[in-house]
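Have a look at this one before I ask anything.
A protein chain is absent from this complex, but the other protein chains hold their places.
As written, the chains take the letters A and B, and residue 1 is the first residue of each chain.
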Amino acid sequence: MNVASRFRTLPETGDRVQFTLDGAPASAPAGVTVAAALLAHSGAWTRQTVKGAGRTAYCMMGVCFDCLVEVDGTPNTQACMTLLREGMTVRRQTGLRDLNGGHCG
Amino acid sequence: MAEVDLIIIGAGPAGMSAAAVAARGGLQVLILDEQPHPGGQIYRNVAQNRCKRGFLGQAYAAGADLVDALDHPHITLLTGATVWRLDKGPQVTWSRGGKSQTTSAAHVLLATGAQERPVPFPGWTLPGVMPAGAAQILMKTAGMLPKDAVLAGSGPLLYLIAAQMIDAGSPPQALVETQTFAQMLGASQHLPRALFGLPTLLKGLSLIAKIRKAAVPRYTAGSGFHATTTENGKVEFFFRAKGRDQILTCDLLLTHQGVIPGTHITRAAGIAHKWNAAQGAFQPEHDLWGATDQPGLHVAGDGAGIGGADAAAAAGELAALNILCQSGQLSTDTRNQRAARARAALFRARAIRPFLDVAYPPPAEILSPTDETIVCRCEEVSAGVVRQAIREGAQGHRQIKTSLRCGMGPCQGRMCDATLRGLLSEGKASQPISPPRARSPIKPIALGELAALSPPQEEPA
Partner (left out) sequence: MQQRTQEITIIGGGLVGLSVALGLLMAGQRVRVLDGADSDARASQGNFGLIWGQGKGWDFAPYANWTMDALTAWPAFAQQLRDLSGIDVALDQPGGYEFFTDPTEFDAFKAELAQQAIHLGKRARYEMLSGDDLRSQMQGIGPDVVGASFSLYEGHVNPLRFLRALRCSVQTMGGHVRLGATVSAIRPQPKGGYALVLADGETLHTEQVVLCAGLGAATLARDLGFNTQVRPQLGELLITEKLGDRLPFLSSTIRQVDEGGVQIGGTKANAGLNDHETLPIMSKLAHHAVTVFPALADVRVVRAWGALRVMSPDGYPVYAKSSMHPGAFLVTCHSGVTLAPLHTSVLAEWILNTSATPELEAFDECRFALSHAA
């Protein structure tokens, strides 16, 4: 589902950071968390639970663990507690993580 | 690392205030905070926002002073540091950059703050539904504003966030508040006391005036919350108000029913907790200085009991003065003299609490949601399934956890403990329910990182 972002970002001066989301190029202002970048990018789910329910970042402060995504190959990473860095590979998660990184549907 | 006299966990107003007082008093202070910058949640990113995002307001901006005071030779501030265990000593085990270590000190101040009270209702797990505080964090840390949001729930934070959104040029579509006129009336008996915190009271009134001036529609006595999403991702928010069913369609539904102390770390540290009936939450037991029943462990700020930023800063100061006294740096008399100002500030800051607690209580339907509502977000367990387990004999948090897995997910019960307590309390007017057990690691830790803590060689038998 392509859902537009539920947020608008204030035009502020500063660098932008390039990253990839599910293989596609994306960018966000420097200094934001991965969760903020994802919420700015789209309003769609960023992880699917075991039962197939779509979730996005929720509490933004590290308490709820709904913002889990795969960052640079490490699954179940809290996006709201991870600062976005140049060249980061972010993948949305579906279902449980696998042993050697990645996840299965 | 140089010898540490005091470890402070949490760089919010309580932690920052305590650090400055302790450091100036001669103690070596280590502050550990899991966020990338100091400020806690209330002053999140305040030092980074000095010249921008003015819509966040003056009270917020003033928090930068606390951050500036951390620039002191006796203070070591480590951000991105997650504490995951406390041992007697006290000894703190923490993780930073994928590596864990333990640090001991004579005193540890737990100033880990509050979390939003979970607000469960059908649809609360959908994309597009978030706590109001989360939207505020996005404003503070990423300059992001909701395009078209409905604010729903109760409490002064709703008004603050609405006002900040208005000033930023993204007013909310509507405010749907759950407090009833009867509750406001019942709270009015606490207004005389609230007058001791007159500035705060006036500030609240000015926020409400701003919202009215912006012509944001307001509903009160709202109930029956539930949400669905449309094909293109919009949120449909259903509720009952003004005697009829209502629907609002929006991009973002921001909910809020007050904040509660984050007690995971204090419970895991073995500190005794008590139920604060007025605030509807557990908090660690402590004396007026923040000392607890565990040697060397102190608490201050919203993590010790909800009071707001000013109360937290005052409590941090009191805890630091007491720790200086216990460390032999101050006599009891000097401590008491120096504490007078902070004690007065604490009194004024807390004066408005009884009024707020009675005026904006969490509604029963949030504490005991409908059967179809997901209670445990991590394990996707609904209230109906929990009620069934209770009927089958689960008598406490532990048995619900072991039979249904509520609390076994990565959030470790942070999102569901409060609701489970509400469900367990149904139909039991006076049965006391103990706080659920919390164990380390209080945040997940990789096996490799945990393994690296052990000595490299096994000792010979």
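Just so we're on the same page, a contact is a pair of C-beta atoms (placed from the backbone, for glycine too) under 8 Å apart; a residue touches a chain by one contact, two chains touch by 3 or more.
As the structure is a prediction and not an experimental result, all values here were calculated from the model.
Asks: For the chain left out of this view, which of B:S188, B:S206, B:S331 or B:T402 touches it?
Replies: For the chain that is not drawn, the touching residue is B:T402.
Asks: Going by the contact rule already stated, which one of B:D87, B:D371 or B:E426 would touch the omitted chain in the full complex?
Replies: B:D87
Asks: Considering the entire assembly, which residues of chain A contact the chain that has been omitted?
Replies: Within chain A, the residues that touch the unshown chain are 50, 74, 76, 95-101, 103-104.
Asks: Residue-wise, where is chain B in contact with the chain that is not depicted?
Replies: Answer for chain B: residues 85, 87, 93, 102, 392-399, 402-403, 405, 408-410, 412, 434, 439-441, 444-448, 450-451, 453-454 touch the chain left out.
Just so it is clear, only the chains that are shown with their structure count from here on.
Asks: Can you give the whole-Å distance between the Cα centres of chain A and chain B?
Replies: 24
Asks: Give the list of chain A residues in touch with chain B in this complex.
Replies: Where chain A meets chain B, its residues are 1, 3-10, 12, 29, 31-33, 36-37, 39-40, 43-45, 49-51, 53-66, 68, 76, 81, 83.
Asks: Hey, which residues of chain B end up touching chain A in the complex?
Replies: Going through chain B, the ones touching chain A are 34-36, 41, 48, 52-53, 115-116, 125-131, 133-134, 137-138, 141-149, 168, 170, 231-233, 251-252, 262, 377-378, 380, 409-411, 414-415, 443-444.
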